[in-house]
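Removed: one protein chain of the complex. Kept in place: all other protein chains.
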Amino acid sequence: MQTTTDDAPSPVSLEVAKAGYLAAAAREHWISVVSLILFLVIWELICRFEIIGPYQLVPPSEILGVFVDKLSEPNPDGALLQQHAWASLSLALAGFGAAVCIGVPLGLLMGWYKPVNLLVRPLFDAVRPIPPIAWIPIAILWLGIGIHAKAFIIFLAAFVPCVINSYTGIRLTNPVLIRVARIYGASNFETFRKIGIPSAIPMVFTGIKLSLNAAWTTLVAAELLAASQGLGYMIQLGRRLARPDIIIVGMLAIGLLGALMSWGLTRIEARFASSRRLS
Amino acid sequence: MIGRLGKRLMPAALTTGSLLAFVAFWQVVSLYTNPDFLPSPGRVWDEAVRLFHTPVGGKDILAHVGFSLRRVLTAYLWATVLGLPLGLCMGWNRTCEKIVSPIFELLRPIPPIAWIPIAILWLGVAEGSKVFICFVGSFVILVLNSYTGMRYVDPLLIDAARSFGASRRQQFFNVAVPACLPSIFAGLQNALSMAWMCVLAAELVGAREGVGFIIIQGMDLNRPPMILVGMILIGIVGSLLAASLRWAERALCPWRRELV
Partner (left out) sequence: MKKRLATALALLLAGAFMVAGFTPPCASAADKPEIRTSAQPCLHGMPLWYAEKANWLANAPFTNKFMLFASGAPQVEALAADQWDVGAMGALPTMMASMRYGYKFIGISNDESETNDLWVRPDSPLLKNKGVNPKLPDVYGSPDDWKGRKVLATTVSTGHYALTATLAALGLKDTDVSLVHMEQGQAVTAFNAGEGDVIQLWAPFSYIAEAKGWKKVSSGHKAGVVILGGIGVRKDFAEKFPDLVVDWLDVYMRGIEMMKTEPGKSVEPLLNYFTGYCGLELTRDQVEKEFKYRPLYDVNEQVRLLEDPAKTAAWMDGVARFMLTQGRITAKEYDRYVKSNYGIDPSFMKKLAERRAAAK
């Protein structure tokens, strides 16, 4: 979602802030509960009194019904909610996985070895300012409308933050540590492996999280343009049939899955990064 | 003198060099592929020249850029005017945070692009829906950044101001807000690039003008060079937008320079 620039907000602090405000929320959560209920009630009333027409917005009570129905009812968009979700999820994970597998090592190598940086940098810098979404039409031309084109677009989107963050992470390695390693006779590769990589881990994880976000957003965009299944396709069809209930259910599913994946990644990070620190 | 000048020119020279290297690489690859798939840089250049002289869909290419920019800037200004105060309020005032955050947290994980269908249903395919999408994209980032910035203002600063007898208002405007400016600016940067991406997505899904339309039209006419010209144009405008904001930041908060 956010593209990292060199002076992007440190997402580490974003995470800390979120944890902070979740903790605070627990303390005075009744205000939040009231506010949320009020929000839903107002939404419901707006629909009940038809301030906004039934083909523009549907009340939350109905959304819940449609959400449950969609789990067993393929109409009107031709597939069940879980089928759409699975189609999107598997695509996003394919592109994202490839981006992490290629992007992180590349970023680390670029940060550590000058020749790699000189070789890759021009390509990377030329491609970076173009948002991944702008690639969709040309990707359709090159790779068709199947899984390849979409995986390519997601790959592009997820690749950039992976590379930048790994690069920055390893560039920020404390030079004292490097010098200490050198003094004890470590080779360049050993220093890279034992000092550089571990110290870059937090930044790398931040990058991975940003990439997951970017992957998910871009996937939705790709599915809007051409698809036969997937959550993006589902909301697009809801649009063409003027069915706001389908659209909103799709949006909530997209949001929910996105949040779930971020949460999962945070858990993995907590476990992985902390064990790293101990060793 | 020469040394200083050299230092200044160094990054520019590097960028130019790397761009040239990229174009050379592109040229080599295009020699070995079907020109329908990857047109050579020369053909793309010719197409760019052609597009600057002939209108696309009734408007010339700069008018298309103007359309997209207008959407982005309108949405961006609204997002700034509404998002920054909201984020700052949430960071400063507990009750405000408690009221807003559950609704905000509910809507935040939905990517702005997923709003496109419902925005079109609400506002039609004209300007409104596109501006709305860009607004959603930049609003979320702005709120989040100003909120975090405000939460992480060093309490010592506030305490110091209080012990010197600053009123609550003075603490807010003279201490807290300036202290979180760096975070706000980072948010402004990200929000702008987000808005630029969103306008593109919205234009891809349905528009008769704008930079997104250029690449869709290139696809409609089966003209890959036109798509590439559109992409390059999008990249250039996006970079210029980011650069102008960086410049504004340097002009407005010079103390940041020491940190970077």
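Chains: A and B, in written order; residue numbering restarts at 1 for each.
Rule of thumb we're sticking to: a contact is a pair of C-beta atoms (placed from the backbone, for glycine too) under 8 Å apart; a residue touches a chain by one contact, two chains touch by 3 or more.
Keep in mind the model is a prediction, meaning the values are calculated, not measured.
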{"item": "Touch criterion as defined above, residue of B:Arg43, B:Arg70 or B:Arg108 at the omitted chain", "value": "B:Arg70"}
{"item": "Residue among A:Leu141, A:Ala186, A:Ile201 or A:Ala259 that touches the chain left out of view", "value": "A:Leu141"}
{"item": "Full-complex contact with the absent chain, from B:Val29, B:Leu62, B:Ala126 or B:Leu240", "value": "B:Ala126"}
{"item": "Touching the absent chain when the full complex is considered, from A:Leu45, A:Val68, A:Ala242 or A:Ala270", "value": "A:Ala242"}
{"item": "For subunit A, the residues touching the chain missing from this view", "value": "55-56, 74-76, 78-79, 137, 140-141, 144-146, 225-228, 233, 236-237, 239-242"}
{"item": "Contacts of subunit B with the absent chain, listed as residue ranges", "value": "56-58, 66, 70, 73-74, 77, 80-81, 120-126, 128, 173-174, 177-178, 206, 208, 216-217, 219-222, 248, 252-253"}
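Convention: only the chains that are shown with their structure count from here on.
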{"item": "Computed distance of Cα centres, subunit B from subunit A, in Å", "value": "18"}
{"item": "Partner subunit A, residues of subunit B touching it in the complex", "value": "15, 17-22, 25, 37-38, 94-95, 97-103, 106-118, 120-122, 141, 144-145, 147-149, 151-152, 183, 185-187, 189-190, 193-194, 196-197, 200-201, 204-205, 212, 215-216, 218-219, 224, 227-228, 230-232, 234-236, 238-239, 242, 260"}
{"item": "Contact footprint of subunit B on subunit A as seen in their complex", "value": "1-3, 5, 7-9, 13-14, 17, 20-21, 24-25, 28-29, 31-33, 35-36, 39, 55-57, 121-123, 125-126, 129-131, 133-138, 140-142, 213, 216-218, 220-221, 224-225, 231-232, 235-236, 238-239, 242, 244, 247-248, 250-252, 254-256, 258-259, 262"}
